[in-house]
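Note that one protein chain is taken out, while the other chains of the complex remain in position.
Which chain is which? They are A and B, in the order written, and residues in each are numbered from 1.
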Amino acid sequence: MASYTLEGSTGTWEIVCGLEVHAQVTSKSKLFSGASAEYGAEPNSHVSLVDAAFPGMLPVINHECVAQAVRTGLGLNAQINLWSRFDRKNYFYADLPQGYQISQFAHPIIGEGVVDVVLSDGSVKQIGITRLHLEQDAGKSLHDQDPTKSFIDLNRSGVALMEIVSEPDIRSPEEAGAYLTKLRQIVRYLGTCDGNMDEGSMRADVNVSVRKAGEEFRTRCEIKNVNSIRFVMLAVDAEAKRQIAIWEDGGEVVQETRLFDVSKMETRSMRSKEDAHDYRYFPDPDLLPLILEQAWVDELKSHLPELPDAKVARFQSQYGLSPYDARILTGEQITADFYEQVAGSRDAKKAANFIMGDYFAALNKNGWNIESSPITIAQIIDLLDLQDKQVINGRIAKEVWEANVAAYAEVDRETWAQVSFSPSQYVDEKGLKQVLDTGAIDAAVDAVLAANADKVAAFKGGQEKLFGFFVGQVMKAMAGKGNPALVNEALKAKLS
Amino acid sequence: MFDLSLKDARDALRAKKFSSRELTSAYLGAVEQLNPTLNAYITTTPDLALQHADAADKALASGDARALTGIPLAIKDLFCTKGVRTTAASKILSPFVPPYESTVTANLLADGAVFLGKANLDEFAMGSSNMTSAFGGVTNPWQRQGSDAKLVPGGSSGGSAAAVAARIALGATATDTGGSIRQPASFCGIAGIKPTYGRCSRWGVVAFASSLDQAGPVARTVEDCAILLGSMAGFDDKDSTSANMPVPDFAAACARGVKGLRIGVPKEYRMEGLDPVIDKLWQQGLDWLRDAGAEIVDISLPHTKYGLATYYIVAPAEASSNLARYDGVRYGARSPGRDLIEMYENTRADGFGAEVKRRIMIGTYVLSAGYYDAYYLKAQKVRALILKDFTDAFGRVDAILTPTAPSAAFGQGEKMDDPVTMYLNDVFTVPVNMAGLPGLSLPAGLDHQGLPLGLQVIGRPFDEETVFAVGQALEKAAGFTALPTLRAGV
Partner (left out) sequence: MSLDPAAVRRIARLARLRVNDAEVAALQTDLNSILGWIDQLNEVDVTGVEPLTGGTSIALRQREDVVTVPDLTEDVLSNAPDRDGPFYTVPKVVE
């Protein structure tokens, strides 16, 4: 029995789910034409005669798209098929100029693979990859520009897509979300797809069915074009519940294509397309078989960046980080690189804590990300050094950090280049160095204890929590600059 | 002037016997005079032709003449010509003006050719009679002795062949998918060659059946065809099926002779019911080659009889997909509809003729769920067997001689009752397309009604040179000088 189940009136149900992810390949030009693949251009300005399917136009394949597919296959620990073939998938739609999509049906470029997915409880689940193939993306239809007409923009027509099909190994909304997150992470690391689901460069078709423990698979439905990880998880949940209700009512789930309605948080049937599924696949006679050299695949492999799983393992062994912290810091390659620059040869755990704590908090609060943040690595290293060398204590460090952030947050972006904030300089200017002089500390402690005799008595009478009060008062008297360890020591001594 | 072959006209231009403008004007006059009867051209381009001619004369004057400078040609209306309407003889493309030039016609323009206009054809190149054109059928300039009944020029390149035969073009481009260059050449008493698949670029040629289509020339003589093919052919990186092979000097190969060549005679081509006149001409051809020093070898191509059935599965299947883009959305004619599907259905029903619809339907059916293995996949396997037959034969011979067509030109309106009867016209030519081989047809004799009959020479892949050599040897021996009734310069 799967660990995630849904209770119904007739028993316990488990979810069976597989994802087909369409990931736009990062490349300059399109899969079979020399038009630009860049997003966001004026309508129909990134369209070649091939993309618009004019009479006599022919496809010529883009080498980089092939390489990107192979890199992705390697990142999925998958079989690279040195011989693969393109087929035509025939159907009519206004955003499909050729009246067919060039895809790979019988012989995809990438075969079986596997992806490790870590769940919230720390357990690792393996999700199988069935295949990955290359295909053309379609154009865009706008239905809301005019009451009787649809507007067609072919900029996206012919852009390279990788269709990544998972095995139906997913058993819960969480697993679906984790798998998609991992897949996105892998392609972003590899630079083969930017994973921007909101721009449509990555979309998921979600296949869902339900069953009771020990059963064979029941009928599944496909929910098309879900464009966020969160919606994928919600769609899995909504669809599973819908199907369970049907089965429990004595009905039968009908195999169909559905859409996820985000306003109602439920799936609904697409308009039925009776012969929509007879795609009449046959090998594209305008193309020859795609043949790859093993030596070339090996060369691509040798140049791959360190992938997430390897990086997580190395962060644990090299920096002594916990698995959880290692995963947070390797979520994006840019975060991992940033961390490593900061960690350098210092206390790696402290560096990790700072980045995951105060640093990420500042980014969130100000709407920055690592690329756009004005805080420099030099500033962070300076701040951490000041702490490591005991020049300042933790509370002061927070004050310095806040000033560092404010130096940018409170001025216009255009003036950032003129800001020159240095934590060391700030500490000097404001006289924030930590007090390590035991004489001064004793004096402050004496003064506080003298002013709070009643509390001293209460403490000695058993109210141990008052210790924190005394610490706070001493720190206040010392403007926060007392060394915490020495203050504690002194208080302990004088209160015993 | 109309008696000159392309080669002779070219020599005359270079020798300044006349200018290209004079030559072109003469041909334009001939087009104006004869096209109303023949309907060989869908669109004539007199202004453009004279522009080309003037540019040619400049080049000739400055000693910058290229292979075809100043030569007036007809362009089959399947080649996209920039700024010039290109219809594929279909209503669905009747308003279409391409913003681009096909590679083959660009090659011809780069070599200085003059374009007289767009030649008529069977709609979307589907047919063997040029009777399926939405712009009216073409009339063969040949007539039966003692009869003025209109005959077909053959198809699909009927307009190209008729124009050349009637001397209202000095040469023409054509395409061949199942015999569409060779069969009309045979019916019109001229020469024509379908080169090896991949020899000419398909970029900018309206696609019918992608794995079979090939561009090629039709002209008066074998040598004229060689000259034209030399300009048309060549690797094109915009066509993934284009062969990256250098273009040999085809014209020079014509005079090689056939001494020591082994010529194959496939017994399966001697089919039951073969017209005795054609059989006799075939024998005659073998005798001519033997006399010229070739060795005649009996061969067997066992799967010959399955060529047509295989073709009529593969070609319609590919066509059904290639013609899906004609939907009224981005170019061509559009019929109204209340929604998108209705618009598609009306546009395509109104825009396509009956033969095209039949083939789209067959193609859609043989690819549809449950039938792919039984039809398309099986046909591609039989095709492999057909190729193997030829490959094995070419281990023992250097070229193969067969008749081009099972009959001479037939009357307009004949063979129209049952589609299959029309398909049988291609029985000798289709296997050559299935195997991707070069095939040439040349006029070898007349039947008892005075109509031309062609012989077909088939060669190894990319060995058009041997095909031209055998062709010219036959042409010399045949001494075919008969001319059609309807022609310029009479």
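Assume contacts are C-beta pairs under 8 Å (C-beta built on N, C-alpha and C of every residue); 3 or more make two chains touch, one makes a residue touch a chain.
A quick note: this is a predicted structure, and the numbers were derived from the prediction, not measured.
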Sole residue of A:S45, A:Q425 or A:Q463 that reaches the chain not shown, by the stated touch rule: A:S45
Touching residue (missing chain; options B:T69, B:S186 or B:S211): B:S211
Touch criterion as defined above, residue of B:S240, B:N322 or B:Q412 at the omitted chain: B:S240
Residue numbers in chain B that touch the chain omitted from display: 95-97, 99-100, 196-198, 211, 237, 240-241, 243-244, 303, 305-306, 309-310, 312-313, 320, 324, 327-334, 336-346, 348-349, 352, 357-358, 360-362, 364-365, 368, 371, 374-375, 377-385, 387, 418-420, 423, 436, 461
In chain A, positions touching the absent partner: 27-29, 33-36, 42-49, 52, 60-66, 92-94, 141-143, 145-146, 148-154, 271, 274-275, 278, 280, 283, 285, 287-291
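Quick note on the criterion: only the chains that are shown with their structure count from here on.
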Distance between chain centroids, defined by C-alpha means - chain A, chain B (Å): 58
Chain B-facing residues of chain A, complex: 49, 52-61, 88, 90, 92, 94, 97-100, 150, 152, 277-278, 280-282, 285-288
Residue ranges of chain B touching chain A (in the complex, touch as defined): 79-80, 86, 88, 93, 96, 98-100, 102, 202-207, 209-211, 237-241, 317-318, 320-321, 323-325, 327, 329-331, 340-341, 344, 364, 367-369, 372, 376
